[in-house]
Each structure stands twice: as C-alpha cells, then as structure tokens.
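This is the structure I want to talk about, given as structure tokens.
With one protein chain removed, the remaining protein chains of the complex are shown where they sit.
Chain naming follows the written order as A and B, and within any one chain the residues start at number 1.
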Amino acid sequence: MAIVTLTTDWGTKDHYLGSVKGKLLKHIPDVNIVDISHDITPFNINQAAYILKSCFRDFPDGTIHLLGVNSDASPDFPHVAIKAHNQYFIGADNGLFNLIFEEKPEKIIALEIIQDTEKYTFSTKDVFTKACQMIINGTPIEKLGFERSDLTKMMSFKPIVENDSDGHTNIIGKIIYIDNYENAISNISKTLFEEHAKNRNFRISFNSFKNAITKISDSYSDVAISEACALFDSNDLLEISVNQGNAGGLLGLKQDTKIRITFEPQ
Amino acid sequence: MAIVTLTTDWGTKDHYLGSVKGKLLKHIPDVNIVDISHDITPFNINQAAYILKSCFRDFPDGTIHLLGVNSDASPDFPHVAIKAHNQYFIGADNGLFNLIFEEKPEKIIALEIIQDTEKYTFSTKDVFTKACQMIINGTPIEKLGFERSDLTKMMSFKPIVENDSDGHTNIIGKIIYIDNYENAISNISKTLFEEHAKNRNFRISFNSFKNAITKISDSYSDVAISEACALFDSNDLLEISVNQGNAGGLLGLKQDTKIRITFEPQ
Partner (left out) sequence: MAIVTLTTDWGTKDHYLGSVKGKLLKHIPDVNIVDISHDITPFNINQAAYILKSCFRDFPDGTIHLLGVNSDASPDFPHVAIKAHNQYFIGADNGLFNLIFEEKPEKIIALEIIQDTEKYTFSTKDVFTKACQMIINGTPIEKLGFERSDLTKMMSFKPIVENDSDGHTNIIGKIIYIDNYENAISNISKTLFEEHAKNRNFRISFNSFKNAITKISDSYSDVAISEACALFDSNDLLEISVNQGNAGGLLGLKQDTKIRITFEPQ
C-alpha cells in the first residue's frame, strides 16, 4: 500500500485537505494518506523543513512526501520531485528542500506536468497528486520532467565556534523551533557538541537566565519537576526543556534566541 | 475499500471522533475514514455546506459523506440519506443540504433507523454510522426509510445585478468564507462575472479600500508580495487575496462584507 504524507500550512478547517485526499483516493484507490502537519505557520518554509526533516527517516522506503507550503511555482522556484534516502519529496524548490537534506539528493527533477485545470492556486491538488500517481504507477522519476542540477540554496544560520585566548571554547547557536510543550530546540547538534567538549566542564547560557545549565540529561525526569535541563532530542539537536513545564514561556526562549555553550579551558 | 468522510463541528480534542471512528471500524472493518473538517464553528451549517460543497466532487464515486453539524433530528428536519453525483450524504435535513446542491438530488430518503441506544444526543454515532453500514453492505438507499419530496430550503443571499441608466453594471455580492490564509471567498461566480463582463473594464471595491482591483489574476504571484489581487478560486468563486499576506486582516474583509464589481459602460 503506497504511503503519501502531507505537510502543509493549510490548517484543518478549510476544504483544501478534503480536496487533496479525495483526489488521491480517486486516482490511487489503495493509497494510505498520513498527515504530518497542517499547522505550519503560513509560508514558513523553515518550520516545514524542520518538521519533515525530523521525521521522514521514520517512514518506510518508497514513501512520497507532499509539501504544501509556499508551493506556487515560478521560473526560479520550479515544482520538483526529489528522490533521496529511498523516498520521494514533491514541492516547489524554493529553498525548503535545501534545508531538509544535508547532501545533494540522488535525483532532482523539475516537473513538466500538464494540469487538468487552468487554475494556478492549488498546486498540491493539480500538480503534486498527479506526480504522485505517476510515481506510484511505476513511472521512473526521470520521466516526470527534466533533471535539475542542484537545489535552490537557502541561507540558514549555522552555529559559530569561537576559541578564546585563555582556552575557553564557545559554541553560539540559536533556537530554531518551539514545540507544543514549549521545549526549545536549537541548531546545535550532538556531533558539534562532542567535537568540542573533550570531557571539559561547560555552561549553557541564554538570555539573562542566571542558573546556567552545566550538564546534559538523558531524560526530562533527570531533573526535578519545574527545573530546567538540556538534552539531545530524538534528532540529536540540543534542546532546552523544563521537566513538566513550558521552557519557552518560563525561560523566555523564542525562535531565534541565541544559545551559548562555554567550555572551560582544559 | 469503502470511503466515509466526516465533516463536523466537534473539534479534535473530545472523544466524539474516537467513538464514531471506533464504531465504523467495528462494523465495517475495511472502511477508509477521511476527516474533511472538525473545526466548523459550532452549529454553523453555512460553513459546513461551503466546505463540503468545495471538495466532495474530488472524491470517488460511492463515497459516503457524514455531516455532524446540527444533526439533531426534529419533525421538520428529519435525518436523511441523499444520493447525488454518484455519492451519498447523510445528516439532518436542516437546510444544510440545500446549500450544497444546485439541483434537487437524485434521491432523498428520510431515515427510519432503529437505534441500539436510547440516547438522542449523538446521531452521527447512533444513526448515521448504521445508515452508512447498510449502504456499504448493499442495501438500496430506498430501503433506509421513506422518500422525501424535496430538501428543506434555506435562504442564501444571492448576488444582485444592477444596471445604471448611464450604462454601468454593478454586481453586489458578499464574502461567504475566510480561509486559513485569510483569503476572502465571495458568492460571485465566474459564470455570473463573465455573463456581465463582456470585455468591459471593471473595478472590484469593498469597505473603503481605496485602490480598487481592476483585473482578475491567474495566481497569487501575478501581483507583488503584499499586494491585493482578485482571482477565481478552485471552485470558480471570486476570491480576494493578498500575495503571501492575510487579506482578511489587511483589507478588513470578514464574513458578510459586501463586494461590489462595477463594469464601465461599453
């Protein structure tokens, strides 16, 4: 049974979801449609990329992911079908995909699909479901259009590493996502952390929060209820949390808040 | 695999959805349940009708649509099963269905279904799922009750057309729905527009918005980011939008705001 996921900024009230699901079921009767998220902030491709990047690896090979965020095509940002990690991704190449993949995908095909309608406001329904159907019916992805040499690049802020003359090392990153519990997820990866940690003591600080965090926890309950902790989330990104509390509100953490890790001299 | 859709005002927090899905799966093991919307404003049959009308045609033949909005039965508003467009619709005939269909449906059956419980507050679970099961098991719709001569009529405001003595033509409609992006959808159809346009110049105006819109766009990106545009939506209704912006908030468009199109004399 083919799996098609949907990640959109449509919300769940309007008819858009019904239209796309109806159309998929009409043309691919045994399709299994999975909602990833429809609550992306409108037009926010950073959020959409973070969410899909955080879960696509959990899906089986062959899964097709439709991206209904900022999906209008333009000469610079064509509709594309991408093959990567044995899965497929369909959307507009507006920078979103470059935020999802660390490496260049196996195939990037700019779609040349003839719509059944003359409407250009609902690409997910009029273009992406057709591409989806072709892939599921066995059409090689190359036949969906012409190969594109690379993805549109989107600048994303990478953590900075600074070494002080007195032997301190600082990693300066930022919060990239606040989840439903108001856990604050940063762009500092476990790999980067470990590369510089070398068993040194460290302090994680942000805002004017006085009690810097000085250890990495394994689970929220490693600290007392209502106490702040830091841990690596299921995608190995540094997360600042409060056990059974809302770190975002309690600690003043928001999208883009700077996070500093200071390692002591060895 | 039988498809059953749900359009309700239940929200997604409570147990109502779980109850109905569980009951459907218990009695129709291979049913494919599709959520259309559960975020209808409570008791708002106009919204429910607009949303289902906008997407039911995308579903395959044989789909059964359950309407869980204002679904208590009364002598005037009985529960009905309707056959139309090769699909089925089940709900209370309180005016909602008359807003969905342009023409009288093929069959309107007032349900005579014996409930398993003595509860009368959860018709979707206790009545509609049973009707659903009977239709899927092949019971002809006529056997579900007695034929009803017509749908309950619900007045809906239709656009007005006025011809001035100096040759201007005015179409006066209103906003009937604000979507998740705050696009504002009116009740002025492309058919009505074209009937009066006859290649004349025109101005679309509303509120005290000074810069009337003077052309119909094909897609949002036909205008600059943050600029207002008008286009016909995927259901061919005139929609007022702002490219990557929220037209509702930015232009003061709400449910029931009047929209005027003034065509110049020929």
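Here is the rule we use: contacts are C-beta pairs under 8 Å (C-beta built on N, C-alpha and C of every residue); 3 or more make two chains touch, one makes a residue touch a chain.
Since this is a predicted model, take the numbers as computed values, not measurements.
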Where B:W10, B:F206, B:Y220 or B:F263 are the choices, the one touching the absent chain is B:W10
Touching residue (missing chain; options B:H65, B:H79, B:K125 or B:K174): B:K125
Where the unshown chain meets chain A, residue by residue: 1, 3, 5, 7, 12, 32, 34-40, 50-52, 54-60, 63, 179-181, 218-221, 231-234, 244, 246
Given the full complex, what residues of chain B touch the hidden partner chain? 9-23, 25-26, 29-30, 33, 42-43, 70, 72, 74, 117-122, 125
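Everything that follows uses one rule, which is that only the chains that are shown with their structure count from here on.
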Would you kindly tell me how far, in whole Å, the mean C-alpha position of chain B lies from that of chain A? 33
